[in-house]
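One protein chain is absent from this view; the other protein chains keep their places.
Chain nomenclature is as follows: A and B, assigned in order of appearance, with residue numbering initiated at 1 for each chain independently.
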Amino acid sequence: MKPTPLIRAAAALALALGLVGCGGDAGSGDDTYTIGLFTPLTGFAAGDGKSSRTAAKLGVDKLNADGGIGGKKLALKVYDDASKPDQAATLVRKMIQQDGVDVVVSGSYSAQTRAAAPIVARADKLMVVGYAVDPSITEAGESIWRVGELASIQGKVGGELVTKNLAAKRVAILQVDNDFGASLVAAFRPYVESKGAQVVYRTKYPLDEKDYRPILSAANKARPDVIYAPGYYNNGADILKQAKELGVTAQIVGVEGYDSPNLIELAGQAADGVIITTELNRDSESDVVQSFITDYEKASGGRPADAVAAEVYDAVIIAGKALDDAGGADTEKLVGALENLDDFSDTTTEITKFDAERNAIRPGLAQVVKNGEFQFYASFDDPAVIEAG
Amino acid sequence: MQDLVSGIALGSTYVLLAIGLSMIYGILRIIHVAHAGVYVIGAWAGYLVWRSTGSLLLAVIAGAVAGAVAGVAVLQLVYRPMLDKPRYVPLIASVGVFILVADLMAKPWLLGPNPHQMNVKPPLPALRVGDIGVSGTALFVVLTAALLLVMLWLVFSRTQVGLRWQAIAADRELAGASGIDVNRAVLSNFAFGSALAGAAGVAYAAYTGSVFATMGDVPSYKAFVVVVLGGLGNVWGTVVAGFGLALLETLLIANFGYLLPRDALAFIVLILVLMVRPRGLFGRAVA
Partner (left out) sequence: MSRLRVRDVTVRFASLTALSNVRLEVDAGEVVSLVGPNGAGKTTLFNVITGFVQPVAGTVRLDGQRLNGRGSARISRLGVARTFQVARPFPELTVEDNVIVALGRASYPHPLRTFGRARTPARRERAHGLLTEVGLPEPYDRPAGDLPVGHLRLLEVGRALATDPKVLLLDEPAAGLREPEVAQLERVVARLRERGLAVVLVEHNVPLALRAADRVIVLAGGEVIAEGTPDEVRADRTVIEAYLGTANA
């Protein structure tokens, strides 16, 4: 029977509305695994969202170029969480219930990832978390794994850097007033005090502060050797510029949140000399790291790689390895594959293992900004520093 | 002492923004929320000019011009048709215009969602006396504000248009009956006040080193606190209130940290002052 015009119109409408499935779309078709990435493409953290998206694509392309996953292709679907936790929660539900995503990857902040984790865990799906640092995220369930460095570890790495490498006796703390700042300082402060340094000034500043002069000058009056200032790159850029303006001579130490080309763009010359704790060692001798840095810059149109990009890339690589080793998307098998995983040679953040709480362990790393570029400053191997507990 | 210097620099930007608002309230009795939108537009124009010329002075001039154009556009296109309506009508329109400006500015073809750096090369040498440092940029901001305030004072107290503004602020109807072209005087008042807002936007962007689409959000209400504190429509009371608030914020944060969010402070001061002096610090008694 010839299709009547009415049927043809209905078919066209169905196509237009996306009711008819099509090849490139998500859905665990027989020949494709799908990774669902949520990340902030809009909102205050949009810069990190773009890094995440570029890095995730790079990871998927790399896995496909190396022959795919057990003969199948890997596909990526990107979701914008708009830097909002409730949006992230809605998105992961949609990924799992409607879009048939096989593995969820978080390319977002702690608050968004914390909202998503219990939903993913209850739906019994695997989630690999990129750079969210909040410790409670992986506590949501056996199927939540983290590539990024726990705040409780990074805080200790910062403490070791400040007390040992910088030999500071007097430390001022300016922390961003949220989970990120609080969990870093919760580890940093007892660590430096146990090493004999004194916290001479401490205050919290709001996430959207623009004028740090009052607290910088107050901190400066306490004559610190080091100012430890956890926050994000926009906080860091203003702190660096304004400290320079006020003639603050104390060494400023930042954290992973500073690790972005935006820091250097926003702060300009004032960024020179800042030391941060982070995960991406741009001066690594590893070919994996160096080719990632080159490929990323190509893929992003000249924007250099940062820690966020490296961690999200690794999250995709880890997800791919799990699918490959498990031979399918069954969550129990995926978790088993990750528990037995021992080869991390193709990760860019140089992971050495996952600990019992499903958090990645790697040597601690400090970078310094010199001539407008992040460079190697120090690394830390002491298990007392770089492992939880 | 360092905090005093920082407070004065920050206060300069508060005053520049609030004083235009005070002028406009004085002459039209409109709660001109869109003034903060004019501030963002000024900052954006200043940023573009700074990026292509590297000159902060040109950027401030561009910000002032863009501010004046934007302010006059709001007056002519939005307020003019509703001047005879109850005062809440232009207020609602004003809020709408402000939100529209902020949303438009967040589009990628304008400012976009991310902050842009505006690390100006200080146009003046930094000063350092003992422990107290003033960056060249802060010095420039303070001097620009001082220059504009002196200019404003001269215009207000010496010129024909200044006298007309004062007359219209006192009694708009009478001013008209006395042959004053009220529409034209309101136009120049708007242009002048909006130019100050545009310059304030560039000054604040240069002082903090960044420009972003939502930079008008906090000023949209903080400028009102300053204007009300100064005694609604009292231009010189606004100057004192602007510097006072910035100094208070700076000194409290420096000495006690963030006991409260910075921006809550403005409202606490406002409530306390209004309890004692219901017409603001420098408001006149009801005639």
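Rule of thumb we're sticking to: contacts are C-beta pairs under 8 Å (C-beta built on N, C-alpha and C of every residue); 3 or more make two chains touch, one makes a residue touch a chain.
Keep in mind that what you see is a predicted model, and the values were worked out from it rather than measured.
Engineer: What are the shown chains in contact with the chain that isn't displayed?
Structural biologist: The chain that is not shown is in contact with B.
Engineer: So one chain is hidden, and I want to know which residue out of B:Thr53, B:Gln76, B:Ser178 or B:Asn255 touches that hidden chain in the complete assembly.
Structural biologist: Spelled out, the listed residue whose C-beta touches the missing chain is B:Ser178.
Engineer: If the hidden chain were put back, which of B:His35, B:Arg164, B:Lys222 or B:Arg262 would touch it?
Structural biologist: Of these options, the touching residue for the absent chain is B:Arg164.
Engineer: Just the residue numbers, please: which parts of chain B touch the chain that's not shown?
Structural biologist: 155, 158-164, 166-167, 170-171, 173-184, 188, 287
Note that in this section only the chains that are shown with their structure count from here on.
Engineer: I'd like to verify one number: the distance from the centre of chain A to the centre of chain B, where each centre is the average of its C-alpha atoms, in whole angstrom.
Structural biologist: Each chain reduced to its C-alpha mean, chain A and chain B end up 39 Å apart.
Engineer: Touching chain A in the complex: which residues of chain B?
Structural biologist: Residues 2-3, 6, 10, 113-115, 117, 119, 126, 128, 133, 135, 137-138, 207-210, 249-251, 253-255, 257-258, 261-262 of chain B touch chain A in their complex.
Engineer: Name, in rising order, each residue of chain A that touches chain B in their complex.
Structural biologist: Going by the criterion above, the answer is residues 42-44, 46-47, 177, 203-206, 209-211, 213-215, 217-218, 234, 237-238, 241, 245-247, 262, 265-268, 270.
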